[in-house]
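Only one protein chain is missing from this complex, and each of the others stays in its spot.
Read from first to last, the chains carry the letters A, B, C and D; within each, the first residue is number 1.
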Amino acid sequence: MKRRALFGTAIAIAMVASAGLTMAEVVKIGVLAPVSGKAAADGEEMVNGSQLAVDELNAAGGVAGYSFELVVGDVGEGSADAVATAAERLLGDRDMGAIMTGYASGSNFEIEMMAEQDMVYLISANSSQTEGIISPSPDDFPTVWSLTPSYAGYNTEIVPVIEGLAEDGKLDLPNRKVAIIASDNPYSKGIADGMVESFAAAGWEVIVNDLLPFGEINDWRGFLAKVRQDPPAVLINTDYVSSNAALFVSQFNEDPTDSLVFIQYAPSVPEFLELTKEQSSGIVYNLLGGVLNTPTNPRAREVLDKYKDAYGNEPGTYGPALYEQVMIYAAALEKVGDPSDHVAIGRAIGESNTQTAMGAVQFDPDTHLAVQSNDGIPIQFYQINEGNRVLFYPPVYATGEFSEPAWMK
Amino acid sequence: MSILRIEGIGGGYGSVTVLRDITLTLETGENLGLFGPNGHGKTTLLRMTSGLMRPSSGTIQFDGRDITGASPSKIVTSGLVHTQQGNTLFGDMGVAETLEMAAFTKRARAGATARLEKVYALFPRLAERRKQKTRTLSGGERQMLSIGSALMCAPRLLVLDEPTLGLSPRLKEELTEALIEISNSVPLMVVEQDVELLLAVTDRQVLVEHGEIVREITATNTPDHAEIVAMYFGAQA
Amino acid sequence: MPVLELRHVTKRFGGLTAVDDVTFGVEEGELLGIAGPNGSGKSTLFNVVTGIPFGASSGEILFDGKPITRMVSHRIARLGLARTFQKDAEYPDLTAKETIALAAIYGRGLNRRAAAEAAETQLEAAGIGCARAGMLTTALSVYERKQLMIASALVMQPKVLMLDEPASGLTRPEIAALNAHLVKINKGGVTILLIEHVLSLLLSLAERLIVLNQGAVLAEGDPQEVIRDERVIEAYLGGRSA
Amino acid sequence: METLLATFVSGLVLAALYALMASGLSLIWTTIGVFNFAHGALMMVGAFVAWTVSEVGGFGLWPGLIAGVATTTVLGVIIEYLLIRPFYGQRNMVLITVMTTLAAMIILEKSAQIIWGARLKQLPRMIEGDISISGAVISAHEALIVVLAPLILIALWQFTNRTPVGRSLRAVGQNQEAAALLGINVPLTFALAFGLGAALAGLTGVLLGGIRFITPSLGSEPLIKAMIVVIFGGLGSLGATVGAALVIGMAEAFLVLTLGLYWTPFAIFLGLIAVLVLRPNGLFGRS
Partner (left out) sequence: MDWKLAAGLGVLLILPFFVTDSYTRHLFILAFVYAILASNWDLSLGYAGLFNFGHIAFFATGVYTAAIAAKTLGVSPMLTIPLGGATAALTALIVAAPVARLKGIYVVLVTFAFSQVLLQLILSQSHITGGAEGMVRIPALQIGDYKFIRDFKFGYYYVALGLLVLSTFYLLWLTRSPFGKSLLALRDNEEYAGARGISIMRARVLALVASAIFPGMAGSFFAIYLRVASPEVLGFGTLSLVLSMVLIGGIATITGPIFAAFAIFFATETLAGTRGMEEFRFIIVAVAMILVLRFAPGGLARILQVFQFKKNRVL
């Protein structure tokens, strides 16, 4: 009896799923997001950002005669079966026009599922994984595109920026030593490895190069004790988990050394400032594909304001990113006209050149990643200064000047 | 007036009936002994009296109040104190600590210090081992501690289950003396294998067999040794 | 040569000495009774001999001339030293027949078919009919369960059978039936050690009686004499009775 | 030398935290024989409630602390009543309650996610500023924990060893029937022990909330740490638990120094398995 009832439900689901055999006037847009679990804050932003875009498009009367409806697929903690199931659910919907995500799995394995079914898939984070999957045969992935440029910039740009600051007399480097700590995940480790290479090539001495297990870190004192024995001019932490980074900052401040402190990604998370308060003043970080909120890119302020009006808080990266992803899809649909022609829409996206909150988006046909350049999506260096994020590099977008951290004076 | 009145008690564990229709009264100022073969329901009867088990039929009245099915702590509070058979103490507690804690109920706490002195006077061995952990005590000392802690509860009726279990003759002797002394101030209900001890300590004895009271012995019909052996081991001993 | 021999066996739990320097032998074919008041260490002695829990504190136990002092219980059972338990021992989720067959398979190494046949033979001998054999053991009567436990021991074809209070909880007619059954088993060549509180049964069966008190052997010899021994009466009934 | 001292101080901070995390778990285990998998989740609830009262409500830290501890105490009593009490006396009670408290953990964590969301939150520190102990610097808040933890544990020890009610907790833990026969209300004592254990969890959570970030999964790492400490010490007494907390806190600090942060958790887990296999009753347990 139980079994029969189950099959009943299953078949009912199947029938609902296959109900619309002809394309309706409504195009569904899927969002793969961690709505439940540890990363739910990111997930919420992803859903909000795309909902904002969908509402705006619908209010404007739709695109090419179609209006939009948002469908959310929860990937939970990002486990493979959760991501695959959520992706399958969205993929199984015949009205699905495109699927958006900030990140879903960390490994981006779902890209293959999307490509197999020619689903339009726009993704924001983990560009090195995306690159790894797509670059061996980019033609197999005509519908998958990443708004984040290659992470190569993270590896290399830091050295010239720091040396430039020293040359301009804005930063006094006591030596040419660097200490680097990374967390054991491809993002953090990959960037740390790249930095080690770049620093070594520029003639720096890498005195500490440590690796941490990935996850929550309760105490940095052991590592910091090692650093304090021989203080380097630059101290780099590429662990991107913001709570870890905040603890790092507060424990560094207990007994600061004469070092420039650089932390990967974490300081860009909205609550980082709230959590560290004045302690983070002086910390440097950079961003690729983050919101380029500067007077020369008014679009960023515009999107941020819209988001804030709708949801009452300032978003991080994923709200604006998903908003722009939906907009890029909408523009491509406008051009192609037929939402069921996924491959054509994919190609249209690949050819697009759009000014977004993150900068000008253009895609590299070899990797399907957005192109990094000062005219495209730039790498942005920020310094936290008394609770404000000061964009000091590249100079064309700069909103302020770098100032030497208080503990180095 | 009777201090304990057990009427038509029956019950057991799950589907196994251990007790069938037991009726007993303990008059004020009287000490009662129970004996009989193992596994015939004496311990079960005591457990029902002290609230550790719920009888499936019958009523128990203590001091005129119905205590059938009441919780053990309520029953102790009212003054009926039960000392279990065997090694049932708190292994990690010290001797003095156990005795002090045993005066737990409000009624017992009043006058606890005086009673503690009395217990030490009754069992000087316990006084010598105040600081010792219970698990390091010998069998006899544990038995003394059990009885001692029951006395700390300020009993108005003390129910003892096999107080001499596994003790050497010398210790038995000592314990018997102590029990006689206790019985001067507190009425006792004792389950014991040692019939001679029962005869020495209690005024009236009943034989429990197959969950029933099959015989009662009073001062007027004291049995001789052969009779006891017969009662105990069955007819052809 | 005794089939089972205990030499100075002692078992301690913390500060308590449950079995105290016990030495005796059991001859082949004998029916040895073991008595003693509550808490005198009879069951613990059985446990120590059969490896529950593992190992005596000191001393030596020989079975068939081989030391079994440090052997785990299932090996001892397979050697031919079987025992029953005082408490209701059964497997609530198995039937009577399964219970016996399992002992035949694991305790004697029979295959499934032979074990099923052996189980049927034992069930018949134990007086558990076909209809009851397929029932869960929890559905059986107290007497049937006692018989089942003995049958599951016998199916292993033990040399020595150790019975721990088989008569407790039985009615008089049932005890009589048990008595006859045990005589038959013993006559069939199985050495029996019997712990029993029902003294009438013990006295009618035992050829020799050992009385334990406080874990040590108090008296040993002809049952009728031992039972009149002053020390035994004192241990059982108290000092001033003698 | 300075490095060693810094490591020692950091070990001390960890030990104090671990002792606090584990004390409630240990108390519930020794009294009721329940391994409370919801212990970490209760810490999390304590921190969230304290945050809500002090930051959102604006009542300040102390009322927040009181509210947090009070809430977890009540929750502990509720968990005992609904999820533990029905299973007393069952043959597999230990294992059944592992499952029911695991369910409680899920319910608490997911409810917290629904109520408070996933954004990071933090409580203000009890005392601001840093303290330097001959070169080793720690925050005053952590110094407070190092001072507070032994005080709380001594108070707990005094309570369970010197007061009648505290002694009754231990008595019930060692022998329920014998305790009942002294007039101790066993069900009430169980509720008390669970409430007290939960209160300790709540207090630990509030203290943690000042140095870590409050998220619905705040308690999962402390739960595992508390489990390790309790197992390491032997599932017996408060003293063993505290001893184990010291050993593990120090081991962790010095392992980080020598082995690095990377291999430390692995080494500790391996040590745990070794202890369990070689001495199932724990490092300080009786065999």
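A few points about this structure:
Just so we're on the same page, a contact is a pair of C-beta atoms (placed from the backbone, for glycine too) under 8 Å apart; a residue touches a chain by one contact, two chains touch by 3 or more.
All of these numbers come straight from a predicted model, not from anything done at the bench.
Contacts of the undisplayed chain with visible chains (whole complex): A, C, D.
Within the set C:5, C:30, C:90 or C:234, the residue that contacts the chain not displayed is C:90. Contact with the omitted chain, checked across C:23, C:38, C:73 or C:121, is made by C:73. Listed residues A:55, A:77 or A:163: the one in touch with the omitted chain is A:77.
Although one chain is hidden here, its contacts on subunit A can still be listed: residues 2-3, 6-7, 9-11, 13-14, 17-18, 35-36, 72, 74, 76-82, 84-86, 88-89, 91-93, 105-109, 112, 116, 129, 133, 184-187, 189, 213-215.
Considering the complete assembly, subunit C touches the hidden chain via residues 50-52, 72-75, 77-78, 82-83, 85, 89-95, 97-99, 101-103, 105-108, 112, 115-116, 119, 134-135, 149, 152-153, 156. Taking the whole complex into account, subunit D touches the unshown chain at residues 35, 82-83, 86-87, 94-96, 98-100, 102-107, 110-111, 113-114, 220, 224, 227-228, 231, 235, 262-263, 265-266, 269-270, 272-273, 276-277, 280.
Assume only the chains that are shown with their structure count from here on.
Fewest steps needed to get from subunit A to subunit C, stepping only to touching chains, is 3.
Chain closest to the overall centre, judged by the mean of its C-alpha atoms against the mean of all protein C-alpha atoms: D.
Per-chain CA centroids place subunit A at a distance of 37 Å from subunit D.
For this pair, subunit B with subunit D, the centres built from the Cα atoms lie 42 Å apart. Residue positions of subunit C touching 2 or more other chains: none.
With chains as nodes and touching pairs as edges, the resulting graph is an open line.
Note for the complex: subunit B touches subunit D at residues 50-52, 71-73, 76-77, 81-84, 88-93, 97, 100-105, 108-109, 149-150, 152-153. Remark: subunit A residues 36-41, 43-44, 184, 210-213, 216-219, 221-223, 225-226, 229, 242-243, 246-247, 250, 253-255, 271, 274-275 touch subunit D in the complex. Residues 16, 37-39, 86-87, 135-139, 162, 164-166, 168-169, 172-173, 193-197, 200, 225, 228-229, 232-237 of subunit B touch subunit C in their complex.
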